[in-house]
Every structure is written in C-alpha cells, then in structure tokens.
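Missing here is one protein chain; the remaining ones are kept as they sit in the complex.
Going by the order they are written in, the chains are A and B; count residues from 1 in each one.
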Amino acid sequence: MKPVRRGDAAAMRGFVLVIASVLVGMVLLDRPVDAQRGNPQPQPPRAPRAAAPIDLTGYWVSIVTQDWRWRMVTPAKGDYQGLQLTPAARKVADAWDLARDEAAGEQCKSYGAPALMSVPGRIHITWQDDATLKVDTDAGMQTRLLRFAPAESRGDVKKPSDGPRTWQGVSQAQWLTPRPNVPLQLRPADRTADTPPLRPTGGSLRVVTTNLRAGYLRKNGVPYSENTVMTEHWDLYKRPNGEEWLTITTQIDDPQYLPNARLVAPIFKKEPDGSRWEPTPCSARW
Amino acid sequence: MRVKPSVLAVLVAVASSAAPVSAQVDLTGTWQRVAQNDNGFSREPVDLMGMPLSADGRAKALSYDIAALSATERQCQMYPPYYALVGPFPLQIVMVPDPITQKLLAWKILGWGDRDETIIWMDGRPHPSKYAPHSHGGFTTGAWEGDTLTAVTTHAKLGDIKRHRGFSSDRATLTYRFSRHGDLLTVVGILEDPVYLAEPFVLTEVFRLSTNMNNFPLTACEPIEELPHLHENPEIAPHYLPGKNPSINEVTQKYNIPLEAVLGGPETMYPEYRKKIKDKYVMPPPCKQGCGGGPPLQTQTPPSPPAGGRGAPPRK
Partner (left out) sequence: MMNRRTITRSVLTAVCIAAIGVAIAGWDERAIAWQEVSDGLDVVQIRPNFHVIGGAGGNVLVQIGPEGVILVDSGRTDMADKVLAAIRGITKLPIRYIINTSMDGDHVGGNDRLARAGLSILPGAVAAGAGLNDDLVSNSGRASVLAHENVLTRMTEAKGPQALPFAHWPTKTFAFRQYSMYLNGEGIQVIHMPAAHTDGDTIVFFRRGDVIATGDIIDTTRWPFIDTTRGGTVQGELDALNRLMDMSILNVPIQWNPDRTFLVPGHGHVYDKLDLLEYRDAVTTVRDRVQDLIDQGKTLAQVKAADPTLGYRSQYGADSGPWTTDMFVEVIYNELAAKKGKKE
C-alpha cells in the first residue's frame, strides 16, 4: 500500500471538515434557533411551564361581539340560527324543558367545555403545577385543567379514556412552537431593520378535550353528546399599545348531533387584575 | 492541502446565511368560511348589539336609509376590508413574488364581486401620506410574528362594518392576524376608528382550506337608474331624520332584547352588561319562523350578478 503523505492526509481531513461543517450548519438551522444557542449537549426536556412560548396566565374577559343574542341572553326555544344540526339534535333541542333541567339539578348543562369559553364572563388562568394549566371561570364557577403529557405517553388524544364523564372532560394540552419548514418555493423577503428578530417568537396552545358529559352548546337546549371531541388552539396577541388579546379557535366534532364540525373562535381581552372577577353559579335560565 | 480556519468559517457562514428565515407559513389557497358565529348575518336593519359604537357611530347607523345604496355612485361601491370577516365568501390567498428576485413581495387576498382585493405588502414599504387618495381596499402592510401574519390596513374608504349596519370611516385602521393551524385559518380583525367606534371592534372568523375555487371573483359593475326620484333629483341624500328610523324596534319586537342593547355601545360587549338587562329581558315564545338549524350549508354559490346594477332583475 502506498504510504499516505502528510500533505494528502491533511487535505483529506480539511475536506472532511468542510463537508461536515456545511452539514452541521444545515442541520442546526433546521431547528428553532433557540436550540442552537448555548451548550450543544442534549438537554432534558423542559417542564411545560418553563417551556411555554406564550404566557396565558392572568385574568381575561370575554368580548362579546359575535353571536350576541345567543350568548348574552337565553334565546327562544327553537332558535337555532347559525347552527347546523342533525335531526337527532333537533329532536333533543325541540324537547328542551328549562324547568325540568332545573328540577334535575342540571343548571350547569350549558357550562360544559364545548360551550364554556363562549359563555360571557371572565377566565383566570394559572399554573396548577408545572404541567397543568388551570382555567377558572367566574360564570358558572367552572374549572378546566389542561394537562401536558409527555409526547411518548400521549397516545391517541382524541380517544376517550376510561374515566368518568364530566362537564369539563379531560383535556390534553400541547405547546406548538413556530416551525422553520418553509416551503422551498417561498423565499422570504430580506429582513429590514424593523422586522421581528430572527429568533422565532410566539407559539400557541393546542388542547384536545374528550370524556365529556352530554351538555348544551346553547342555553336553549341545543345538545352535544358525550362522544364530542373538542380541539382548541389558543393564540395570544400582544399589541404594540400593550393590549393583549386571546383567541380560542374551537372545533367541536360530534357526529351524533352535528353534521359538520362546529367552528367558533371566541375572543378575550386581558385585564390588569381580578378586580372585576364575580363568581356566579350556573343558571339554566340566565 | 491545508484548509485554513478562516476558509472553513466562511463555508459555515455561507451555509448559515443561505437558510430561510424560520417561522413563516404558507397561506396560499382558497379558504372556505366555516365558522358558525354570527358576524353579520342578522336580517334586521337595526342590530348594533355588541358593536362598540360611539355616539356618532350610533347616530350614523340610525340615520342610514338603504335607499342611499341606489345612488348611482354607491351601486358599484365595494365593501371595506373588514368585510372579509363579515361577508359570506371564501378568502382566496395568493403569493405575489418580486418579479426579479422571486422573493415574497406580498400576499394578495383576491376580491369578491363587492369587496376589493387586499394586497399585504411584506417588503417594509411605508404607508402612504395622509393626503393620498383612499381606495376601497385601502393600503396594507404585513409582518410575521412567529407563525402569525399581522397586517395593518389604512387609507380605506367609508364603508359598512356589518352589512348595512354600522360604519367605519376613512380614518379607520384595521389590524388583521392570520394564524394557520393545519387546514384551519383563524383570522382576527381589530377595527379602530376614532370617528365611529368608542373601542376597538374585534371579530374572528375561521376558514378551512378547500379545493373549491372562489366562485364570485371581482366583477365589473354598471349602475342603473334604480330609484327614479333619486336620479331626477340627484341632490337628495337619503337618510332618516333623528328618531324616525322605522326599523329601530324590530329586534326588540322579535327577540325581546331591550332597545338600549340593540343600539350597541362598548358596554354591550362585556359580560357585566347582562346584569343591566337581566330584569328587562323575558325569553320570547318558541321560534316559529326563520329558526335556522337546517341541513349543512353547501359550498357558497353566489347569486348571478344582475345584468347591471343592484336593482336590476337577475339574469334568467
């Protein structure tokens, strides 16, 4: 075998280093820039609270600019404007009896998770622990627990577990952070001095809720079944003037009562404190 | 050959700078309106509930006589940009590349028959001077905030906020937020108007990516003489005198909602307003007409545009 000269070996090493550097550079940039900082050694995953790309905590008030007469007052029996219902749903809704619900102690039937975020009121979001966001409402005095499960244990989040059915069901939460997978045909404009920083910011919260007890989408008895799956995306918007707005894009799938997924996106505005927090119990009639 | 460290550094830097800026998503496609919230479907002419109107905004809304639409100049008038959230048709979004560099220059939301297109400039250009003329669609610039596109529109004309109910002036500013979640697109619109609104008016709408085309593109429009007395006396400005709007009590009569709530205002947006009207509201009798809840909506098929103007009979 011909001996490798010292120069050849050095050239080979240099070539390999160049290729490796280019490859490393491309790999590094295929991940959020955050991951490129600091110690390149693998880190244990951060707790959801620490990893939160947006801060949802605080007091938020419903802003009722949509569906006003179905949310701010109890609409007439049989008023299904804006809804698409199966015949089975109409049958249930047409049989709505307010007095019967009250007598049966089912005043909270219209405060279940699929309807709760559309009930005019305030919500208070806190961390119950590092992996659970707690959402309290003053209207109806309900509590939702949005639990973050490790990815490997999530399973099929849309399949109900074997637990009891409740008004708020079981909610699995997940942070979604911006992804750098820009299609190749899109070549973003060069940055200008006043565009956002290169580091991707923001993100949203995805929540899937199952294990629901059958309830009402509207106070006048429009039903959802216990097989309902609700998928939400919580998006935060911080305006330059300091206002903060929260939008919850909500998809309600219930083949029994809804021929198509019901999609709504209620809006909340952040308040500086809880001075307007006013807990009121569930009411079937108001 | 010995590779100098500086050469190696340059190669790494080249690889780094060639990569695209992260956190931008593809918004192209036809987005079908799928949200089921009422953003403007109300049938009653005076329905201002939940609209944070100022005193001027309320007065302007109550003085509005729909006969004003028959003025030659208004027959072909297009809705303002906010109507993208209120109107019934899909959003068709395309990417506009720079003709030379092919880089993203703008997003364009194509127009409908009665809504002008919206071009969202992404190249950092400034908004026009306050002396510049206004257009139906206004002037819009955008920037990414993470995965969300934020766009701001100014220089639009006076127009309806909700179909013939409530107005935005030519001093209004509209901020859009486009957030894509898979095949869903949530659009938030924040309308601010120092003339007609006491607080920002915020609406959301949810769209789903569709393979259907938008069947109601921009269409040419020819005015006709709809109301003879208006055309014989063009100096007439149709409007209702104060206190004379004939439709002011329709919502109250149909749904028992107190008139003060029907007339809108910022307090009607907040949950505590329910306390104010609780004792004034009685649930109306069961709905017998126009109750909704019907079968699923088909893909939006717009009506055929009339042969000319809004008052002409539709084509057979």
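Here is the rule we use: contacts are C-beta pairs under 8 Å (C-beta built on N, C-alpha and C of every residue); 3 or more make two chains touch, one makes a residue touch a chain.
A quick note: this is a predicted structure, and the numbers were derived from the prediction, not measured.
Undergrad: Thinking of the whole complex, not just what is shown, which of B:C221, B:I248, B:I277 or B:C291 touches the missing chain?
TA: Considering all chains, including the one not shown, the answer is B:C221.
Undergrad: Looking at B:S70, B:T148, B:S169 or B:N245, which makes contact with the chain not pictured?
TA: Residue touching the chain left out of view: B:S169.
Undergrad: Tell me, which residues in chain B touch the chain that this view leaves out?
TA: Chain B touches the missing chain through residues 5-6, 8-10, 12-14, 16-17, 54-56, 59-60, 63, 68, 71, 73-74, 76-78, 111, 116-117, 121, 123-126, 128-137, 157-158, 169-171, 194-196, 218, 220-223, 234-237, 239, 241-242.
To be clear about the criterion, only the chains that are shown with their structure count from here on.
Undergrad: Based only on mean CA positions, could you tell me how far chain A sits from chain B in angstrom?
TA: 25
Undergrad: Spell out the residues on chain A that touch chain B in their complex, using ranges where they run on.
TA: Touching chain B: residues 7, 10-11, 13-15, 17-18, 21-22, 24-26, 29-30, 32-33, 53, 61-70, 72-85, 89-90, 93, 120-122, 139, 176, 178-180, 182-183, 186-192, 194-196, 198, 200-204, 206, 222, 233, 235, 237, 239, 243, 245, 247, 249, 251, 259-267, 269, 276, 278, 285-286 of chain A.
Undergrad: Within the complex, which stretch of chain B touches chain A?
TA: Touching chain A: residues 1-3, 7-8, 11-12, 15-16, 19-26, 34-39, 41, 49-52, 95, 98, 101-105, 122-124, 143-148, 150, 175, 177, 179, 181, 184, 186, 188, 190, 200-206, 208, 251, 255, 257, 261, 268-274, 277-278, 281, 283-288, 290-297 of chain B.
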